[in-house]
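Note that one protein chain of the assembly has been removed; the remaining protein chains are unaltered in position.
Moving on, here comes chain A:
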Amino acid sequence: MPIIEVENLTKVFGRHPKQAIELLDQGKSKEEILQETGQTVGVNRASFSVEEGEIFVIMGLSGSGKSTLVRLLNRIIEPTQGNIYVNGENLSEMDKKALREVRRKKMSMVFQKFALFPNRTILENAEFGLEIQKVPKEERQEKATKALELVGLGSYLEQKPEQLSGGMQQRVGLARALANDPEVLLMDEAFSALDPLIRKDMQDELIDLQSTMQKTIIFITHDLNEALKMGDRIALMRDGSIVQIGTPEEILVNPANDYVEKFVEDVDRSKVLTAEHIMKRPETINIEKHGPRVALERMSKEGISSILVVDSKRILQGYVTADDASQAIKDDIKDLQEILRTDIPKAMKDTPMNEIFDIINGSPIPVAVVENDRLVGIIVRGAVIAALAGNSGVNE
């Protein structure tokens, strides 16, 4: 069962939201509604569900409604319509008291600009959530200290936030959220205000933490690279609507529409595509059946200068070059074994593109893609470059 289920969640900013909702139901766009009624549609009938332990990324450009959407989830912004189920309980129908309990125990939030309390020490900041729950001082200090140690700030307890760098401040923000031991973390552009290097560190660290914590994380970002790196699944937003939900791969490989495709164009593909996406079916010869003559014939037919050699079980043996093969024919050598070369670069199906790029750069021959020693594909230099350039020859 999903931990969070969102149904038809809508937020209209303005005085007469009902009017706007009627127009939405008639299929009018955000722009038309703004012109006709002056109401702004923040989030338009968003529906999705988030599984336990998943990092669910909501991504979109500024103004796409992603920050509004995350605030609807804990009702810091009141939804105009729609339901939010947390563990099957309908959050949108809760009274204030029950809602407070959910915010205290189940969902914590991390903010883009950290939102630390400047008058409190780091420890007091991390304690805040527990203090609100009236947890006795000793217990909450202990838990907050643990949370701070978890994010590597165990020795900064008595500092004030302004004494810390941006990256460290956001760690405090994360520790403050973790101290409550919530089931769900809402992270609103949590790393967007950090400079790129720190940002990368924080992403890696969160992924590390997540592997031990197994929290459910709803992660908001405007950066597709970040989304692809962090997300188990990604929801893409535009003009308040969710346009596509899918795994990073699905979004890259099958963009749902032009908008998504345009997004995807900018992405650093080398981080997301793997060997599997760009490999081709290889030309091979069978070491048990064929000799140098067949090898040379195949090569000249395909216009290649080397060919991979496998056995009958398609276990990769090595490769032969055209030069070696023609020399062997002259010398009347029948056995491929004698001219077989084995210094072949290999990659796995899930080797990322940027690594393949490094491998292929130092090698005159194509990269073989193997799975349990069996040859499954081949990657030529041209395919790598084409994929990096954006028009990947995927699954030709």
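Keep this in mind: a contact is a pair of C-beta atoms (placed from the backbone, for glycine too) under 8 Å apart; a residue touches a chain by one contact, two chains touch by 3 or more; residues count from 1.
Basically, contacts and distances are computed from a predicted model.
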Q. Which protein name, taken from UniProt, belongs to the chain you can't see among "Proline/glycine betaine ABC transporter permease", "Xanthine and Co dehydrogenase maturation factor", "Putative ATPase" or "Cytochrome c oxidase subunit 3"?
A. "Proline/glycine betaine ABC transporter permease"
Q | Of A:Arg103, A:Lys143, A:Arg171 or A:Arg238, the one touching the omitted chain in the full complex | A | A:Arg103
Q: Based on the whole complex, identify which of A:Pro17, A:Gly60, A:Gly129 or A:Pro248 touches the chain you can't see.
A: A:Gly129
Q) Among A:Asn119, A:Ser312, A:Thr342 or A:Asn361, which residue is in touch with the absent chain? A) A:Asn119
**Q.** For chain A, residues in touch with the removed chain
**A.** 71, 74, 76, 100-104, 107-109, 111-115, 117-119, 128-129, 131-133, 176, 180, 186
